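Partial complex: the chains shown occupy the same locations as in the complete assembly.
Per-chain residue numbering starts at 1, and chain names A, B and C are given in the order in which the chains are listed.
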Amino acid sequence: MGITLEQAQTAIQAAHQKALDMGVKMNIAVVDAGANLTAFVRMDDAWLGSVDIAIRKAKTARFFDMPTGDLGKASQPGGSLYNIEHSNGGLITFPGGLPIKDSTGRIVGAIGVSGSTVEDDYAVAQAGVEAISGL
Amino acid sequence: MGITLEQAQTAIQAAHQKALDMGVKMNIAVVDAGANLTAFVRMDDAWLGSVDIAIRKAKTARFFDMPTGDLGKASQPGGSLYNIEHSNGGLITFPGGLPIKDSTGRIVGAIGVSGSTVEDDYAVAQAGVEAISGL
Amino acid sequence: MGITLEQAQTAIQAAHQKALDMGVKMNIAVVDAGANLTAFVRMDDAWLGSVDIAIRKAKTARFFDMPTGDLGKASQPGGSLYNIEHSNGGLITFPGGLPIKDSTGRIVGAIGVSGSTVEDDYAVAQAGVEAISGL
């Protein structure tokens, strides 16, 4: 459904390489169009708590077809989606989760990265997306 | 208990039509007086993460017999019901969930809508309520 | 993804009619190819506990692309899949859940029915499948 394992592995490999280049230790997850886990890697000594966060970021990005950070902007106190994180067994709404589109613009899956600052997480996720962009 | 399946389906059909008119893709749930799911539809390509949110909005509206947005006003930091979302396995307290009343004013169920802005969600839920109002 | 809402509603309507003909009160759920809920109805006075069972039967049938009863035969004490029900947040492995295929034989979703004997549940699910078989 949507992304293939080969595409998911290409995205993860590119994200992994980006993390190595940046000197950060990441958990990297890819889900398919149905928000089901397709591939995952945890780099040596990456935060254990980030296993779950990387997977939830990928799922959250596919659940709402947008970058997780966009959702987080609206879920702050006083925001229109305050505490949306209580749905779906727990969402993660800070940056590091991104939808993955095919060449027609259709969303075929999502990637989630966790293990460093949210800026780093986002940059590594972005590298994964770019590696298979438009496939 | 309370709302019948026929009434629930009438509400969902009206909400569905309203969503089509507005050009939005919604998840629409109706629960009965016992806050148990009675009917549900997900429009094609509506957000997957909104399945759970639509159902939780309907339940939340019946749990406390008020629009979900009203509850959200009191659950903000410093508010009297701060973080009430942690109860009942997870509440959703932004707009889009509304109680449904019979002709005597008794609450017989609730509707929850999720898939667009909270303003759109509310408008679609309202269309569902109006379709069976006072039945 | 896979089944459309229109197809899901056709399946549910046929299953609902079958239940009326049989004089039984059912919960009927349809999930898509990603095992996400697409449509649901609970007939008036149908068992409340069967809301969850109908949904789990539909998900289980798609999780393993087979009738739920087939899985149940292998999950008995001494069987090769003993206690598989502990996975995926809880499976239901007795009859009443069936995969739905398109005209090419590809599985596009599943239906789950609960509210009577497993024989009745199966018959009602089967009526739903047949209504959209090969679409």
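The rule is short, and it goes like this: a residue touches a chain if its C-beta (ideal position, glycine included) is under 8 Å from a C-beta of that chain, and two chains touch if they have at least 3 such contacts.
This structure is a prediction, so every number in the text was calculated from the model and none was measured.
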Complete-assembly copy number [criterion: all chains share one sequence; 3 shown]: 4
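Please note the rule applied: only the chains that are shown with their structure count from here on.
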Superposition of chain B upon chain C: rotation angle, C-alpha, nearest 5 degrees: 180
Chain A and chain C: spacing of chain centres that average the CA atoms, whole Å: 31
Gap in Å, rounded to a whole number, between the CA centres of chain C and chain B: 25
Rounded Å distance, chain A centre to chain B centre (Cα mean): 29
Numbers and ranges of chain B residues touching at least 2 other chains: 48
Contacting residues of chain B [partner chain A, same complex]: 47-50, 52-53, 56, 72, 75-77, 83, 85-86, 90-95, 117-118
Chain C partner contacts - residues on chain B that touch it in the complex: 4-5, 8-9, 32, 34, 36-44, 48, 51
Residue numbers on chain C that touch chain A, as the complex places them: 1-2, 32-36
